[in-house]
Structures are given as C-alpha cells and as structure tokens.
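Every protein chain but one is kept in place in this view of the complex.
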Amino acid sequence: MSFSRCKRLIEIGDTVILYISVTNIYALEVKPTVLNRHGKEIENVFQTRYGCLKITDLIGKEFGSKITLPKGWVHVLYPTPELWTITLPHRTQILYTPDIAMVITQLEIGPGSIVCEAGTGSGSLSHALLRAVGPTGKLHTCDFHKERVQVALDEFTRHGFSDRVTVSHRDVCVDGLGIDGEADAVFLDLPKPWEALPHAVISIKAEGGRICSFSPCIEQVCRTCETMAALGMKEITTLECLAREFHVKYITVPIIPDSSDAAEELKPDYNTETQAKKMKLDIKTSDSEDTNSEDTKVKEIVPSTSKASRKCSESKFMSAISNLKMPGHTGYLTFATVPPGLKRTC
Amino acid sequence: MSFSRCKRLIEIGDTVILYISVTNIYALEVKPTVLNRHGKEIENVFQTRYGCLKITDLIGKEFGSKITLPKGWVHVLYPTPELWTITLPHRTQILYTPDIAMVITQLEIGPGSIVCEAGTGSGSLSHALLRAVGPTGKLHTCDFHKERVQVALDEFTRHGFSDRVTVSHRDVCVDGLGIDGEADAVFLDLPKPWEALPHAVISIKAEGGRICSFSPCIEQVCRTCETMAALGMKEITTLECLAREFHVKYITVPIIPDSSDAAEELKPDYNTETQAKKMKLDIKTSDSEDTNSEDTKVKEIVPSTSKASRKCSESKFMSAISNLKMPGHTGYLTFATVPPGLKRTC
Amino acid sequence: MPSKGCRILEDLNVIVQRGDYLKSCRVKAGRNYTFGKKGEGQFTINIDGAIGCVYGSSFKMERVANRLFHIKVLENNVASSGIVTAGGEDNRNLCDDGSSQKLTPEEISRLKSSGLTGKEVVQTITENSMTFKEKTVYSQEKYVNKKQKKYDEIITIHRPSIRLLSTMYYLQDPLKISNLRIDSLSQLLCLANVQSGGRFVVFESGTSGLVAAAMLHRMGSSGHLVYVYHGNHPHRDAIDLMNFTTSELEVLSFISYTKLCEQEGHSMLTNGMERPSTTDETGALSSTNEMVFDSEQPVEEDTSLNENSEVNEKESADCQKPTKSRIFVRKQADDVLVSSSILRDGVEGLIVACRLHPVNITVRLLQFLKPGHSFVVFSPYKEPLMELYFELKSLNCTNLRLSENWLRHYQVLPQRTHPEVNMSGGGGYLLYGIKISKET
Partner (left out) sequence: MPSKGCRILEDLNVIVQRGDYLKSCRVKAGRNYTFGKKGEGQFTINIDGAIGCVYGSSFKMERVANRLFHIKVLENNVASSGIVTAGGEDNRNLCDDGSSQKLTPEEISRLKSSGLTGKEVVQTITENSMTFKEKTVYSQEKYVNKKQKKYDEIITIHRPSIRLLSTMYYLQDPLKISNLRIDSLSQLLCLANVQSGGRFVVFESGTSGLVAAAMLHRMGSSGHLVYVYHGNHPHRDAIDLMNFTTSELEVLSFISYTKLCEQEGHSMLTNGMERPSTTDETGALSSTNEMVFDSEQPVEEDTSLNENSEVNEKESADCQKPTKSRIFVRKQADDVLVSSSILRDGVEGLIVACRLHPVNITVRLLQFLKPGHSFVVFSPYKEPLMELYFELKSLNCTNLRLSENWLRHYQVLPQRTHPEVNMSGGGGYLLYGIKISKET
C-alpha cells in the first residue's frame, strides 16, 4: 500500500482509515488474520460501537464507501499523513497538522528535496515530509531510540515510502546527522537542539538551506536562537501555531416576553435546570456524536420557522462555537536560514 | 471633579471624555483658559476634525450629550478609569483594561482594601485601583521617577481621589514599600520584581494577602516565580490576557453564476481590482470612521433583499471581523497568595 | 478588603482547595463533607480541625477510617521533593509497553486504602516502576507531580472570594455560569464602572448569581444594586456563598423582569425621559409572583443547580447536606418598591449577563441608564451580540465594541516554562458601549 499513489479499491496489505465519528477514527491494516496473545492465527476482527467489523469484508470495497455493521455504519477512507497523524500509535509526543503544515512551507520542501529529521519519534511529521519530498526526494530520519527506529522503518515500508527514506539509529548531538553537504532542510525535535545545530549546518548544501527546531519550552528556544545566531544563521524566527476548531450548529436561545400578560406563559417547569441541560447540548463538544446520529441530526437542524413564529419566544441562529477545551500549546517552532557558503565548524 | 461620584451637568474643573470616533477619544479638563507658549492666558479651545470646540461651551451641558461643532458633532462622556486608560498622557508603557480587570479580581480588591502599587507609571492601573478601594480604602502608590510622582499626585487630586491615595517617590527594591503589615494586596510593575518581593511580603497583613507582578518578558516571570516559591508564597499562577476586538458589519460577497447563459452577465469592469478595493472596505478596520459617518452607515446596512433577489448574485450577511492587527502581547501577570503567618525576611 | 474577621467559624461558607480542586461548603461542627469526583478521587473529611483557624490555613488530612479524614493545621507546608533522584540522560532506552509498572491496579488501590500518606504512596509506586529510574529527571518530576497531586493529602481552606468562586464554577462546569470566565467577569465589572456608592442595575440569568455577587463585593455597603431576574426567583447561589453581612446585602434589591414590564405599564418607573404613563393601577404589587422572600423559608428550587455538581453528597452515609440559611433584608413587595424607585431615578451602570436573547432585555433596561454612562452585555454566543450591536447602533449609543478574550495559563518551572497544554476556548463575548442623550 502506498500513501502516495491513489487507487480505487481496497486490497490486502492496504492501510485504510476507519471513520466512526469525529473523535473515533482509526487506521487499520487490511490483514485477514492476526496472531492472538497465545500466538495462534485468528480472524482479524475490529470491534466498534456498532458491532464487529471483519477486516476481510473491506477487501474489494471502494475507498470512501460506507461499511454497514450490525448496529450502524462506518466509512472507510483513503489514508493521508493528516489522518495518520490523528490515528497513529503514540510512541512519543507527536506534532500535529498546524505545526506540520507550517514546517513544510517554512522549510520550503518540495519534490526532490533532501531532508534530515531528528528524531523520528512516532513518525507523525515523517509521513508529511515523505509526501512532500516525493519519489525524487529523500528523507533521512534518525532517532536515538533503537526500537523506534525499527518500528518506524517497518511503518514507512508498509506505507509505500521505502524508495525515499532512510532511518538510522544515532544520537545526532554526538554523531551528527550522517549527511554532509547534501540536505536542503533539517528538522530538529530534540531536548537539546543547540547541541545538534553545528551538525545540522554540516548536513546542509553549500548553497544554503533551511533549519527548523521544535521545542516545547521557551528556555530551549532561547538557547537555540542564541546558538543559531552564533553559528551565523539568518532569518531566525520563532513562532507558535494554534488551531482553534469550531462546532457549527444551530443554537436556540429563549426570548423572554416583554409584555406583562405574557408572564403567565412562564410555566414552573421552565426552570434553570432544564435550561442548563439544554445548553449543555449546545455548548459542549459532542464528543460522542457518531456518523449515524450526525446524519439524523441534519434533519433536526432545519430551522422550523413555523414554530418560532408561533411562540415568538425563541431565536434560532447558526453559530460556530469554539471547543471549551482547546490546544493551548504544542511547541515553539524556530526557523532559520543557513546562508550560502556559511563556514561549517563542529 | 470626581471619577467616583456621579453628576448630571458639566462644571468648571471637571474632567470629561470627548468622543469623536472609535479611535479618536480625548480626556479634557474643563478650564476656560490656558496659558499659551508665551505664558499668556488665552481662551481654551480644542481642535477637532469637525472644527473648534470652545471649552467654556461645555459648561452646563449634560454628560452624554451631543456637542455640535461647525462641521459635525462629538459626544461628551462621563470619565471612567477605562476611558482614562485610552486617553491618558503616556509617560510610560501602560496597562490596559483586560489586564487591569484581571488584576483587580485576582487581587480580591474591594471597598476598604489597602493596596500598594509600584510603580505608578502613567497611573492607568492606579485609577482602577482607586475606584476599587473606594472611599474607605487606601492606595499607596510609589515610583522611582520623581517627576512622575508629582504629576500622578496632581492628577489623582484633580480626579477626586485625594482622600484615598498616597504617592511616594522611592525605589521599592531598596527601600521597600513603606508599609508594614497593613496591605491586603500588592501590585508590582518593575524591571526586577524579584528584588521587591521580600518587601512586598512585609507590607502584607499578618492574616495574609495577594500579590501580583506584571512583566513583559518571560525571563522576568521565571525569576519572579522562583522567588515567590522560595519566599513561601502559595497559589502561584502565571497567565496572559488578550482582548480580541471585532468589527461588526454587513458583508456582501458575490455569488458567481452557475448557469452558462449567465456568463454574459460578466461585464469586463467586474474585474479583480474593483473587487479587491471593495473588500478593503470590508475587512480593513475603519479607523477613520467617525461618529457622523457611523450614523449614516446604519442606513446603508439595512439588507436590501429586493436587490439581492433581483440579481441573485450576491450574499449579504452579518459578520464580526477581527482586527487584522491586534495586540499580541502586553505582559505576563503572575499572581500569588501570601499565606497567613508567613515568615517575613528581608 | 474590610477585615470581617479572619477566622474560620461555624455557619460561614468556606472554599476547600485540594490541588486544583475547589469546592464550597458551610462550616458545621461534627459534620463530614464528601469532596472530589465519584470514584477513587472522592474523599470525606471532617473539618472541625479548621474551626478557629485563620482563613487561608493549610491542613494535613489524617485518615481515621477507610475514606474519612480529619484535618490538622500545618505550621509550614512542605514542598514535594526528595523523590526525584538521578535520572537517565534521556528516554532512549525507555520502552513504554504498558507493562513497566510492577504493581497491579488492584495493588495500587489497596496501597491507597492502606493508610499510607500520599507521599508514601507515590514513593511505593515509583519504586515499583521499572521505567522510572530510566526516565529523564524532567519526565520523573512530571510523573511524580502527577502522582503526588492525585494522592496529595494537603487541603487549604479559603475565605470565599469572587476569584475563587469564579474559578470553582468554571472548573466544576462552565455551563453553571454560561461560560462567563473570570476574565470576562472582571471586564464586566470594570467596563460598567461598578464601584462603591454607585447605582447599578444587573440582569443576570444562568450564571449562578456570580455577577451580582461580584458587583456587591465591589460596592461594599454603599450604593444601590437592582437585580432584575427572569423566572420565579433570582439565581443567588454565589451571593449566598460570599458571607455578605446584612449591611452589604441592603444595597441589593430584586425585581423580576415581568414585574418590571408591569411596573412600567403602571408608570412607576418612567423617569420623564421615556414614554408617559397610560394606565392607573398601582396596587397589588406582590400578588402575581409566587416567590416569598422570607428568611425562615429557604428557596429550595434555587439550590438545584448546585446539586448538579460532580459531588454526590448523598452517596456518603455520614455526610449530610448542609441546610442553607439565607439573609433576606426585606420582603418581596418592599424589594419591588425599592427597585422601582432606584430605576426611576436612573442608574450609572448596566450589566446584562445571560444566555437569553439579549436584545429586548438590554433595550428595555437601557432606558434606566443615565446618559454618558456605560453598559456591558455578556453572552456565551457571538451572534446575538452582533444583532444587538446593530440594534444599539440605531439607538442612542456610542463607543460600541464587541470583544472576546484569550486567557492563557503558563507552567513556569526552571528550564521547563511553556503555556499550559490545554486552554479554555470559550470565555464568552462582551458587547459594551455608552448611552448618550436623545436629540434635543
């Protein structure tokens, strides 16, 4: 299976995305059988809230189609680095799409680019880098954690990227990136990026290139920027990217009556408790919302003007409500340019 | 004149707020004459884009009334610490309302509170603190800049706060706050707040109190928090407050025709340039917008459904557009509790 | 703040804090209180040990039965150190396959019930974590802090304040206060110029009385505050928790929105600037409203919101629901008279805070605001405020502004400083402006 080549029908070996609801999305490998904990080969079955999905049932299905399960249905989608990012097995903290997107643009990566990444981590950024460098480019990714290197390599191979990737086990702060004057761009996600910066410069082409360092703490950023400036890098910029997601829905708020004779309309059950509960449905993120109920909801949200005009006591409007809990911080991204002909010291 | 006592009519000596437009707001003292640069007493006249305003014309006018000028009109408003904050003469960087509001709630200041402030700066926060402590409370504010101390004292007196304020010239990092075991709350806006923290603890009541430090740089915050913890303070919290202001307007966007015969409607002048210019009006903040044109705009923005349905080629909707340039940072607010009976060392 | 007495005494409300958790309760000797989320986070304490102590004191929880603790005042709080030792350089050899903890969940659970202190529990858990010693010091500290917080046995008892109540409500459930986050609340108070000696009107619904409570606190015992409510009775949960004195509460009077509309028809409220009287009835003020303002009869319905909190106090046998005792300074009919009189003479600030559609409410209450003064409207939604904006543009208002706040908390630790990983995405929206005189 390849993330990078499009196809219509699902085959054995493909990685597919199973979409159950906005917060229930999984990546599956289409394998008819798996080993159980006793090492015995058994049928590969994936449990969902709508019942079991036999993985073999996916074979021959179209990407984008609906799969009917005993108690509902799910969708099977084409894998992309973005969907992989929200479904991948976490071996470390990972980068998410807003940061990943910014990294690729800022590092000016395109087909044919040669890119170094340290460390590989869970491979979230790696997939987007592999897509960006294309079949004519190369990603050299390394990690100091031996097990992660092997797992990542297997994953990249399964996902069809073996032509454009090398994965190596090394401590870049000590051993460098293993690349000399070849790279267009270097990405560092390390506890002490400043120790790796001189090596990063060495790996960059003589005509120059771009460097990015991702760090969660501001102290790391300060030290990184200081080292970058000392090494002669240019255009040193630190920024932070946060995505704010909205829930789009129709909201109904009561209009309280202004005329005194309307006061009798206030029934005793129109109390704050029911009001608060109603509101909970509105404002809270509908985490448990699933594909099936989503579809039925569409019918509900058609504005019922007749009802509104009859009672004249509520107002209905479209609203985009931001999640009460949103990402507050992922990390700081620091970018810099290695100018052409920069003196390399290490 | 007092910021804290309401009155209906404007008298000599009052401070009033002159509202010309959203971005043109001024605080004026109602003085019939001023000295010109040659020390000669002349009539006090304030220049606006709508012509001259003779200050004596304000006397006897109601707060909230419209003042007609040769080429338009302005409004005269009652002074509040918030309006003062956006109109005061800047002698230093000042705190703005989102931070000020948070400081007062977090420091738990109410009528009767005794509060220390260092430094006074331009008195932006001071006015809000003076309002909050009420006639039964006290604000002890100090600054290391001698001239600012005198200007601030004059200002507080003119604004009717002389009953509840002391202003002193001192370097609190060396000399302390001059208050011993009396304060409910201490606010620090200093380059090295950590040096003042032991003095702040001394000024706080034996039963405990609250402390706030405002710093623009994160390094100051780190050192402050470290010192706070070392001094035994509790509930140490650092936060940042940013207000995002919106422009509310009706936006019209074109709906391009879908049917091929509608293609002829595309006139050659319907080009990108006029489109871009139109958009400029929409998205850009209307900084030059004034009271007079604001009123006329109201008439324009009534949705003209007849026109929309006739051409079927635009969509009009209400939108709240965030300013393209918004405050990105004012400072970090760090709050802490001095617990009861904390050992005081200095 | 006026020194109202700084000791924790019976019949006063206090805020109990344990780590990030906050909960209010009314002090009664001999009573046990259950705190925390249902499940293993729940604990029951007897707070007799706090009576007579100074507000803000911290206490050590001492186990007297399975889940029941007594508390003992702490002289000096101890920082949580001593567990973090030399760690691995980084996490390269760390293999987190879920099997690194040698203790089973059952064993850990037994450990916690065994009477060990939080610190001892954490120590035991870390000793049994095969990966702990291989974690970096950074990860170790993170781990210990996480564990320690969970098993921390220190509580602090605070005097209720608007800061703490606002934080408590938002943590328990932002919907209790219609997303009115502390930064929005603070700005409401400032932008409406709330102060001691002033005359204000507030319309509040679905915010647990927090806005009126905060206004009362900013007013001390001086001035007038008219609380216009919707429904059968005002929400006053936060007001009751603030331990206000009678003289502080005398500033406050209630009137229902329905009554206000009636009164207006009766011309009692028209202050000359607005439409003239057309009807003549003035009597029967208290007949149409069910609510009885009587200090002997607690208004039970109003506590419903509070009972919805995460704590299920009925679950614990030895924990009784504290009876609320409210202070009512005057009878309902008198409240209506007082409110009417204040509104008739005009107010110097107006606040509307609710999830209801704000247009008619704001336009109606705006007539009582003196020209030149400020009003502020809070809503958890932006769209109704946009509508209100256009409505007010065509009325006599100036300096109209719509805004939203960002509130970001920081973790400040040596070499580990960064914004908190999660932040609140919704603190509500504010529309504010200034009323101007009608054309003359």
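We call the chains A, B and C, going by the order they appear; numbering starts again at 1 in every chain.
Quick note on the criterion: contacts are C-beta pairs under 8 Å (C-beta built on N, C-alpha and C of every residue); 3 or more make two chains touch, one makes a residue touch a chain.
Bear in mind that the values here come from a model prediction, so they are computed numbers and not experimental data.
Chemist: Which chains here would be touched by the one that got left out?
Modeler: A, B
Chemist: For a quick check of understanding: of A:Val22, A:Cys52 or A:Leu88, which residue touches the chain that isn't displayed?
Modeler: Considering all chains, including the one not shown, the answer is A:Val22.
Chemist: What residues on subunit B make contact with the chain left out of this view?
Modeler: Spelled out for subunit B, the touching residues are 91, 144-147, 171, 191, 216-220, 244, 251, 253-260, 262-263, 266, 268, 270-273, 275-276, 279-280, 283-284, 314-315, 317-319, 321-332.
Chemist: Contacts of subunit A with the missing chain: which residues?
Modeler: 4-6, 8, 19, 22, 25, 62-66, 75-78, 80-82, 97-98, 100-102, 104-106, 108-113, 128, 131-132, 134-136, 184, 205, 207-208, 218, 221-222, 225-226, 229, 232, 234, 236-246, 248, 291, 294, 298, 301, 318-320, 332, 334, 337, 339-341
Here is the rule we go by: only the chains that are shown with their structure count from here on.
Chemist: As a quick test, compute the distance in whole Å between the mean CA positions of subunit A and subunit C.
Modeler: Measuring from centre to centre gives 36 Å for this pair.
Chemist: Where in subunit B do residues touch two or more other chains at once?
Modeler: Each of 218, 222 in subunit B touches at least two other chains.
Chemist: Subunit C: which residues touch two or more other chains?
Modeler: 382-383, 408-409, 417, 419
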